[in-house]
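One structure is given below, encoded as structure tokens.
Every protein chain of the complex appears in place save one, which is left out.
Chain naming follows the written order as A and B, and within any one chain the residues start at number 1.
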Amino acid sequence: MSALGGAAAGGEGINPTASVIGIVVLLIALGITFFIASTGGTIALIGIIIGGALIGFGVHFVPVGGAPAAMGQAPGIATGVAMLAAGAGLAGLFGGAWAASLGFAVALGAGAVGGGLMMAITCLMVNVIYVFGMGIPSASGKVDKDPITGDTFPQYKSQGTEGHGLPFISYVGGVIGGTLGGLGGTLIYLELLAVYAAALPTLYNVPLEEVLPVAVSLAGIFAVGMFLINAVLTAYNITGTIEGPHDPKFKRFPRAVIAAAVASAVCGMVAIMVVAL
Amino acid sequence: MVENLVLGIGVTALAGALATVAGAAEDTESDIGSQGDPNSQVQLAPQMGYIHRIYNKAISGEPPAYGLWCALGAGIAWALMAINLNAILALIVGAAIAVFVQGVYATTAYLGRTASLAKFEQPVYIDILKSVTTVTMAHAFVAIFTTISMCYLMVAALGHPFPLPLLGLVWGIALGAAGSATGNPFYGKERQYQEQKFGAGVPISASGNIVRYAEAGQRSSLDNGWFTSKLAGPASGLCFGLIVFFELWRTVLFESFAAGWGAVIAGVVIILIFMVIDRYVETWARNTFGPYAEAPAEAEEAAS
Partner (left out) sequence: MSVKVEVSEGGVPHDRIMAIGLVGSLVAIYLTYLNVLTGTQLFSFFGGIGAVFAIWWGTDSIKTLCSYGIGTGVPSAGMISLGSGVIAMLLATKMGVASPIGAVIIAAVLGVILGFLSDKVLNMNIPVMIRMLTELTIAGALILLGFSSMATGSFAFLDMIAGSTTFFGIEVATYSVSLIGGSVIAVIFMLGGIAIQHPFNACLGPNESQDRTQMCAAECGFLSMIAVAVMSFAFLSVGAAILGFIVAFIGWIYTYMEYIKLSKRDAFAWLDAKPIREPKGGA
């Protein structure tokens, strides 16, 4: 995605009234779900909210440089935030869904590792291209020293650019972001799968094996939809590019977590209503 | 779950090979058509006064676009298999229709963006449309067909619970993300800004000044195919191939250990190994290339 745009209108800081209203909406969603789906549905919704918050938090770790990164002008990966995070999260969801029959915790672990693995390999290949294909070492534009390795950056930044490549902190950030995204997406999927696998057989009076494809697909498409909503909301929060956890923009994450939690709560409530109403 | 280990390993290897081809074809296609983040420079160039003959394929980023082509190919293949058509034929027809849709989107993107640049006197070159569109469609066919075949193997041979279209969506977006992340900087810096010094990023003052006159004659996007296949294409293929291979391999081989946790531990170990390799690459670059500021002449000479 090219980072086209006029002036980005994002402001800094949390808007307290709006955040409180958001949390009230979240609690109303929880209440309605308790009313129509009792404890089982409410626990599922809490899982979905946590999953959404994890996605919202995790996307902030992923280093994205946008269009300038494609020219070696800025550090990070040269793709859009939402879709890079979606790629990692969905690769994690693939692994998590595959392990769903082995148990809840194992599936979550598989989802998290799947997302982290994709980001680890992608970030490595990005660095390989920068180093061996373009002859450019990694340098960050926002800090002078790498917080983890202590590498200094100012003399390794080429003239007229804001840094390039993926310094180690950005690499680690990418892996963490992929892990959290895969974890969150898989959590949403597993909660919804549990709700549908329990409700659909009784609703249509058929054994579980027959209606399982419907449950899997419904949970899958809801998970993809909610993942994209949360990733796009977080991308709006980041306003385009971020270098990783060391970037000052990273401090904006609380409001994205709140927004993702509220969005997931409402969407999760609607998803549960499909079988509970 | 995987019953037969040998079959599982064989299918994993085949899926990894298909994924490698898919990644290489995807990146080559997106560079021939100039899609994704480097395309913002193609869009910017006329604004800065540099008229060009590059294909301005502004569909969207590569992840959502490939998410669509692969999901569409997989969906049509699934629908044809549901009316009892042969599986391989269904995959071919699915990929063909997805490529048709991709080609149409490519033409509307080029016409739309270029017509809207009339203020900067960028003409619409119809011969670019006629010559380049079919080439991108051909590369896209390779990428889509290999990806949906890989997804079909995962459903039919490895027993993944997701239906084929959903797998096509998931792996299509992952393919676009991996290929775009790996291939975009190579195309953006080394090809579009060939005239800038090697071994440094493009200074912001040079934005828009892309290469428009090629080795002999005027640059057409077709030349990018040759260029991409030298490094970025295979690198993207390796990236996506490794992702698919390790994702399947750790599950097929280790899932039977420790009630499923074996695969998770294997994954963590693989992540750590890649982290170590990345750190090695990073320090190698710093030591071999040296800093820019202290000795600028040395840094530019120390190309790999």
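Going forward, a residue touches a chain if its C-beta (ideal position, glycine included) is under 8 Å from a C-beta of that chain, and two chains touch if they have at least 3 such contacts.
As the structure is a computational prediction, the values presented were derived from the model and not from experiment.
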Check: Which displayed chains make contact with the chain that has been left out?
Finding: A, B
Item checked: Candidates A:37, A:126 or A:266 - the one touching the absent chain -> A:266
Next item on the list: From the listed residues B:5, B:51 or B:293, report the one that touches the chain absent from this view.
Entry: B:51
Margin query: If I consider the whole complex, including the chain that's not displayed, which of B:9, B:111, B:138 or B:222 touches that chain?
Written below: B:111
Check: Given the full complex, what residues of subunit B touch the hidden partner chain?
Finding: 40, 43-44, 47-53, 58-61, 64-65, 67-68, 71-72, 74-76, 78-80, 82-84, 97, 101, 104-105, 108-109, 111-127, 162-166, 168-169, 172, 204, 207-209, 212-213, 218
Margin query: Residue by residue, what part of subunit A touches the chain that was omitted?
Written below: 1-15, 17-19, 21-22, 25, 67, 80-83, 86, 206, 210-211, 213-214, 217-218, 220-222, 224-229, 231-233, 235-237, 239-240, 255-256, 258-259, 262-263, 266-267, 270-271, 273-274, 277
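Definition applied: only the chains that are shown with their structure count from here on.
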Notebook entry, point to check: subunit A to subunit B: how many Å between their CA centres?
Noted result: 21
Notebook entry, point to check: What residues on subunit A touch subunit B, complex-wise?
Noted result: 1-4, 66-73, 77-80, 83-84, 86-88, 90-91, 93-95, 97-103, 106, 109-110, 112-114, 116-118, 120-138, 149, 151, 154-161, 164, 166-168, 171-172, 175, 212-213, 216-217, 220-221, 224
Check: For the complex, which residues does subunit B have touching subunit A?
Finding: 1, 36-41, 43, 58, 60-64, 160-163, 166-167, 169-171, 173-174, 176-178, 180-190, 192-193, 198-207, 231-232, 235-236, 238-239, 242-243, 246-247, 251, 255, 259-261, 263-264, 267-268, 270-271, 274-275, 277-279, 281-282, 284-286, 289, 291-294, 302-304
